[in-house]
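Taken from a larger complex, these chains appear in their original positions, while the remainder are omitted.
In this document, chain identifiers A, B, C and D correspond to the written order of the chains, with residue numbering beginning at 1 in each.
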Amino acid sequence: MSATLHTPGMPGAGWLSGPALRWVAAGLVVFNGFFPALWILLTSLKSEAELVRKPLQYFPDKLTLANYLQAFTDQPLGLYLANSAAVALASTALSLLVSAMAAYAIARLNLRWRQTALTCIVASSMFPLVTLLVPIFETMRSLGLLNTYTALVLPYTVLNLPVCTLVLVSFFQSIPRDLENAAMIDGCTRLGALVRIVVPLAAPGVFTAGILAFVNAWDEFLLALSLNASAQMRTVPVGIALYQGEYSFPWPVISAALIVAIVPMAVLIALFQERVVGGLTQGGLKG
Amino acid sequence: QATTATKLRVFSGGQNQRPDLVRKLLDQYQARNPGVTVEIETGGATSELQRQYLSTVLNAKDSAIDIYMIDIVNPAQYFGAGWLEPLDAYVGPAAEVFKPYLPVYAQSNVVDGKVAALPAFADAMFLYYRKDLLEKHKLPEPKTWDELAATARKVQAAEAAAGNANLQGLSLQGAPIEGAVCTFLLPYWGQGKEFNDAAGKLTLDKPAAVKGLSTWLGMVDQGVVKKNVAEVRTPDTVNEFKAGQVLFAINWGFAWDRFKDDADSQVKGKVGVLPLPAMAGGRSATCVGGWQWAVSAFSKHKAEAAKLVKHLASPESSKMLAVEGSLLPTYQRIYTDADVVRQAPWFNDAAAVVVAGKSRPMSRDYGQVSDILRTTTSAVLARTKTPTEGVDEIENRLRRLMR
Amino acid sequence: MTPVPRPSLLERLRDPSERLLGALLLAPTFALLALIVAYPIGKLVWNSLFDLRLSGGGVPKFIGLENYQLVFTDPDFWNATKNTLLITVVTVPGALLVGLGLALLANLPFKRRWPVRLALLLPWALPLSFAGLIFAWFFHTEYGIVNDVLQRLGLADRTDPTMWLLKPGWALAAVCLTIIWKTSSFMALILLAGLQMIPKSLYEAAEVDGATPWQQFWQVTLPMLMPSIVVALIFRTITALQTFDIPYTMTRGGPGQATQTLAMLIHAHTIDYLDMGYGSALAVCLFVLSLVVSAVYLRQVGRQAA
Amino acid sequence: MAEVLLRQVRKSYDGRTPVLHGIDLEVRHGEFTVFVGPSGCGKSTLLRSIAGLETIDSGEICIGGRPVQHLPPRLRDIAMVFQDYALYPHKTLFENMAFGLRLRKTPEAEIQRRVGEAADLLKITHLLQRKPAALSGGQRQRVAIGRAIVRQPQVFLFDEPLSNLDAQLRQEMRSEIKRLHQRLGATIIYVTHDQVEAMTLADRIAVLRGGHVMQYDRPQQIYHQPAADFVAGFIGSPPMNLADVARVPGATPALDFGGLAWPVPAALQPALAAAPAAARLRLGVRPEHLHLQRSQADDIAWPGTLQLLEPLGAETLATVRIGQAELVARVPASFEAAPGTALQLHVQPAQLHLFDADSGHAWHATPSSNPHAES
């Protein structure tokens, strides 16, 4: 940005465009986003005794990584992380596959009921998950899927269908139809054109939808708690909730575990934040 | 030949139920019974989380788990729901089986005259106190709650004068967790009242309940109990006591080891254990906890499972848990067993407490009963309701529940 | 002219008609929806007509609409409905305002955008259950940073600290605040995307027309952002009606039932009390509430578009 | 033989409003046919129906004698160049051009050869490893054409291929396409709404309007003998002046521009006679046929006032009001006058056209020689 007297085109914030004010703005946003994470980071470096010291002590006397060690030994945090990653990745992949197919049909095919289909898909997000918990549990049980990755992957996929489909529909719509037509004239079948041309071009949209789906799946708590309660299959949010025992509430250890669980997401987001925002922009996320 | 390839699956609670020791017992069993392999599954760390998990699994009639370790409050409920296999056919009639156990466990594990489960280990609420402080201020051990309050105020005043203003008189659990059910029951029972009769029918004495709750509030007003008691959970009590900030503390048996052994404990060697005080004119009563072994009604290997349960609930196993894990025995005689007493001398005192213990209401809707009691108790302790309002509410809710 | 044979069956299968292709592509989606949504809903409605309490020995007893009768006379239901609506009414506009502020700030032309973007996205990526845990810790009477900061600033009494999570009003406020913090992030994300889609030339036209930055905000930014705002609001409202994780981890619905939401009540009855019939009836009521609210929204939106 | 034959091709998108009303056309082998017409007239629909990208409701489409209306695009042996180029953004130019060949399992050496030749022809050899995003508009256009060429199809279809280019580039590419056609001798169907492109490129032009073919003929024919006022008003830059005129009742035939009556010269009288007495009439005259000076003895002279002068450099367009009508004349670049100046416009009677104002039908001295005009 060149130094400007006034910033034309700055959305209603010309008065915020001075460098000093911009720093304030950035500070506000950054503080808002980071302070909880920062606080638990500090907590995770304290001993339990420091925690209940009064008045409150912000910085630990001496940094200790013991809590991190304990986070991994108290509970199999590594296993939880692996479970979470497996479930989140699998359900993300499945959501993308299924919703890409649906989104393509809705965005491109000349179907009379495509609006209805989209409405159905989106409407499915209106049903509170907690209410469906028991029937879903029974379904999974009768399919013999309890305490398997599949038990979570399927519901998470459905959970993510609406948002993935919406994002992908607008992405597919933004890809010129003529590209597909060109491929069909070049010798592709319709599905061939979809696979060879449309999908590679929708990659940014697929990516955005993928991140949204991944975060949702990574974060889910209730189903994970109920469907995969066995120690081998627990995901991170459930695992961390279980650090608090009947007789203990080891905040510093929980904090350490929280940090360990947050860091992968933060890294993921930091790496791809432009894609998330840009993807939403490009996808238009229209209703 | 059925035993040659039997695989059993045991749900053994959370970390606090010491799956490591359970594993040892199972290994023993496997060694003695070739052909049987047993796997362990652990669940939620708190009794609520475990209940949540178990009820989803059992409600779904899941046959994957054969044996469950369940909280003392659950046999009635689970058995009533048809989730547990009656064990009479495998271990004999209830009247026989429960003779060697502490009486309270016969009460909770026999439902409709049938053996619903066998006790694994016991637990109870104790009054922990700072021996050193009472000695320093030359005060006797309190017998009633009023005495306790008076003692506490004296010590607090003296300590505050000496610069230790943060000392709490009494720490108890007011957060809406299972412990708060006991917080409600202790002063109620302490007046000699019963919450339910032998048939399980509720017999709530409202004035006594109001009085019980008011006792706590009175202690808050006197500064004996801290203002945010409704936020205090079991571990808070432990931590604060460990940090030397508490004079008297009500807590489960496990806390003893924590005070005694934890590296960061400031109170090593300064702790004493007492039976819970009574209300003036009443008698001491404590809240009994503990865990039981039960066989799933949906198990495909009920006989083998029952056999294993018999082993797990044997005196031998109980002693092993007591020696290696300081877990309170369910057999009266083990409290005086030489090996045990050598390992945990305080069991001598504890025996009396546990024997005098009461079990919480044995209802088929225990989940909801517990919820009603603890949320209301917590709300009263947070002073969002008066004790009278709270007790009215408890009565109304319970009546709704009994529809 | 030589007659040309029509393409072989195989060839024709490679070129399915639009309708067949559409059906094939949509099939997995609807299979999943049927399995995970439609069937459970049916099951739920069916269950709501039975007495499934465990005290019945696990034998279902058909009782018609009796469960619903019970629901409407249940003070807990009305209390939870009130709390749910209150949380919705407070946190939806709250998150919108905060989200809009964040989006506007984040849309400023920073040289280095990633710290801002990351800060914007972090609360969104944080699991709800974590947020509840963390903020419960923040609001702790003794060890919470909220009271500590207030005391350090001299805004609160050190000897009589506010018991945030123990007073019904404060507890609800704390829960709402946490929800707003957590959800404003995704709000901001949608709005930021909306902001970036506003053509720059509109601002230039407004500037040439004589609009000050403030006027540009009201006359260009806000109206142009309207579609994004509506999307965000609908989305947020639906999730607000389903509020569970944060009050569950923060207050367990307490003190008393002061922060219990409908979703929590349903959870309590189905999972904790194993009263599937009654819980299902409650769940059906929450559906109906969600449907009514969404319908009202959609009509409102339809009217705006017209 | 790669002729394209359309017989009674009908199409509607929604099943109700027809977009093509039974099109009959015959494109001969090697012929360059241009579909021209205003936006929405159905040009693209027709072209895409030929390509197989749209299914037609009824009728027949034959390519090289083979009915293809039931075949998917890839089996029709055509190539198409799209308006926005439709290059695959994720493939290099080479792969863009080779894609069709690869799908047909052409040997690698053959692919290399054919793509190389096409690239040479289009002078894009040095760009082959780039991706489309790194190209200018004109270069992308070339690649799009190259992609069509390498396939060596029976028929080339172009849908407004130049409309996204700027004026200068458009002109250049236009010549290039024309030369390409001369070199390849291929059958080409080309859609545009730019009548200059149509005139300069086509062997034959089909003028479309509202899903009907208005005229299908050689460019000169279309220019000089438009079958309808619509065609006259569409072709030519600036297009033919069209002005409503009224018959003046009286002994000598006369017409009136609205306040300005003039006797009908002998050359126009047969056409006038062909029109029914009740018909409302429209007069057409091309701007280059209107002169400021009398050039021949039998010129008609219309007095008017100058409204607007638009200098183009080589010449100037003068808008002149005559009676109620405004006529544009091409006048020499040297002409200068202030708006409002009175002047006379001269025209050879033979250069006048007469149309039915209602149907648009042209009235000729001889019975109509134009089978396509709609009545």
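Odds and ends about this structure:
In this section, a residue touches a chain if its C-beta (ideal position, glycine included) is under 8 Å from a C-beta of that chain, and two chains touch if they have at least 3 such contacts.
Here the structure is a predicted model, which means the values were calculated and not measured.
The full set of protein chains in this structure file adds up to A x1, B x1, C x1, D x2.
Throughout what follows, only the chains that are shown with their structure count from here on.
We define each chain's centre as the mean of its Cα atoms; on that basis chain B and chain C are separated by 38 Å.
Annotation: 93 Å between the Cα-based centres of chain B and chain D. Residue numbers of chain C whose C-beta contacts span two or more other chains: 14-15, 142, 271, 276. Counting only residues that touch two or more partner chains, chain D has 72.
In the complex of the two chains, the chain D residues touching chain A come out as 48, 51-53, 72-74, 78-80, 82-84, 86-90, 99-100, 103-104, 147, 151. Of all the residues in chain C, the ones that touch chain A in their complex are 14-16, 18-19, 21-22, 25-26, 28-30, 32-33, 35-37, 39-41, 43-44, 47, 102, 104-111, 113-131, 133-135, 137-138, 142-143, 145, 148, 151, 158, 181, 185, 189-190, 192-193, 195-198, 200, 203-204, 207, 212-214, 216-218, 220-222, 227-228, 230-231, 234, 238, 241-242, 244-245, 249, 263, 266-267, 270-271, 276, 279-280, 282-284, 286-287, 290-291, 294, 301. For chain B in complex with chain C, the residues that touch the partner chain are 48, 51-52, 55-56, 59, 77-78, 80-83, 176, 227-228, 230-231, 364-365, 367-368, 371, 375-376, 378-379, 382-385, 400, 403.
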